[in-house]
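Omission of a single protein chain aside, the complex is shown with its protein chains in their original locations.
Letters A and B mark the chains in the order given here, with residues in each chain numbered from 1 onward.
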């Protein structure tokens, strides 16, 4: 991943949050995403005309796949999209599971977006796809780097900065890959403080804690979102990933400690924001939506801008002057 | 819906059959649909180039979704299409169910076509989708307004008029939303007479009867399609909506009273037509297809023309001179 750290254009796979440098995030990605807001406001362009994205998902994710497809088409590109979990993954066992990506690489799409129910598949696809750029759109319990990029862009846009922020990550931190990927990105900034607010059985794993420690990020565990709310600039709420086998009992009385409602709003800082990768299933009371601090729908929209920016950087690279 | 009644261009949601006025139907929609027949004959055009339709179906309907997608692409537009019932609807409960449309509205498609298994969802989507025009492609037991428009266009095209026609609606009138939406449209014309031909347990509901009464449409119940056939200009045959829980026993001997076969043809008027929203599952003997009065395949094709017309009116509005 070293080449990526030097220049995104040189090796255009998007596999994991760690691969990006802070200078690239701040001086390349953020301005390009900002530019894309104007492109959408103008109804799109045709800068990626003739370019073709192949999007293969073996795990359902309507929102992510729609935003990728729209990010491509709004720039005039073409998309071939397949999302049938059972169908595509039925054969996907062991080394043979990669055959799909070898074959699809041979069809020569200009970029391949992969979501897979198994960790590490997107990274492996880069080895067999004959040089086609790969974007990891989520790999099992692994990462979801474009979600982390849009999360970071949202923080920057909403708060004006990333350095020095306090953030509470709430919910299922064991199985939620968005909080894992975001932690990696936050580790690249200074003065960040993280509170992990989760039931003990769903707490953040040791590998992330080690990474944060090595990168000088302060973190602590808390047991109640109401305790964290007054302390932070960002509440990053997640849902229990029952589809990845979370055993947490949602009817346990203590689950209320990990939900946001109008009471939470009263103890939050006035300029703090609430984020959520969506979909939600009960962790945020819809009554909260009306509050300006509810940033999750703006966050979802940022996903479109950030994915447009990534696609443009991969498919229409800057020419050196 | 008042603005719609004044000018379709001003408020471009297509939610329910009642919203359209007779002048709009006759002087805007019908001529535009006619024009689209020429566009198809010429192999399409690029008038909607750069425009993007987002089509979200949580309930299967291959034919409707294909005709919408072709209606867009034949005018040079782009389509993002998702139709996985189980996947999309798994989270769709209560207010949170509308999150999908809030998020998708934020992606700024130029139009959103929604089919949903729950009544009222398309109307609710207009509140959260940030101004994106919504087309209701069927909402549970609610309505299916574009089907009603293509049905009406078919009657006009085949018979030369809508005023003064007699029509028999046959089959499952309790659960079939096409006959409901068509009844609303017919109520806007004069001298129309409707016969409801259905088993008692599947008869047309009171709200439609009330509406027709208020609008001066004559209607009556009949128990046998053979009794209705000689009286009408249109037999509108529907299938039993087992997927919406119809309890009618299809092996009941009386079911023959609600089917069309070659015997029915012998008692029909020579210039009458047979319509069906398709797919059929036994209500019309395929031997009937060869008869010129079998209009259901022409009706299906009209769906393409009418949807093309609607999309053009929403996405390429007339400029006032």
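Note that contacts are C-beta pairs under 8 Å (C-beta built on N, C-alpha and C of every residue); 3 or more make two chains touch, one makes a residue touch a chain.
The model shown is predicted, which means the values in this text are computed figures rather than measured ones.
Asker: Write down which of A:109, A:171, A:199 or A:279 is the residue touching the left-out chain.
Answerer: Counting the whole complex, the residue in contact with the absent chain is A:109.
Asker: Sort through A:78, A:118 or A:316 and give me the one touching the missing partner chain.
Answerer: Touching the chain that is not displayed is residue A:78.
Asker: Given that one chain is not shown, which residue among A:52, A:159 or A:316 touches it?
Answerer: If we include the chain that is not displayed, A:52 is the one touching it.
Asker: Any idea which of B:18, B:67, B:154 or B:238 touches the chain not displayed?
Answerer: B:67
Asker: Counting contacts across the full complex, list the positions on chain A that touch the omitted chain.
Answerer: These residues touch the chain not displayed: 50, 52, 54, 78, 80, 82, 84, 87-88, 91, 93-96, 99-100, 102-104, 106-110.
Asker: Using the touch rule from the top, list residues of chain B that touch the missing partner.
Answerer: 40, 43-44, 46, 60, 62-63, 65-67, 69-70, 73-74, 79, 83, 278-282, 286, 297-298, 300-301, 304
The rule is simple: only the chains that are shown with their structure count from here on.
Asker: What is the distance, in whole Å, between the centres of chain A and chain B, each centre taken as the mean of its C-alpha atoms?
Answerer: Centre separation, chain A to chain B: 40 Å.
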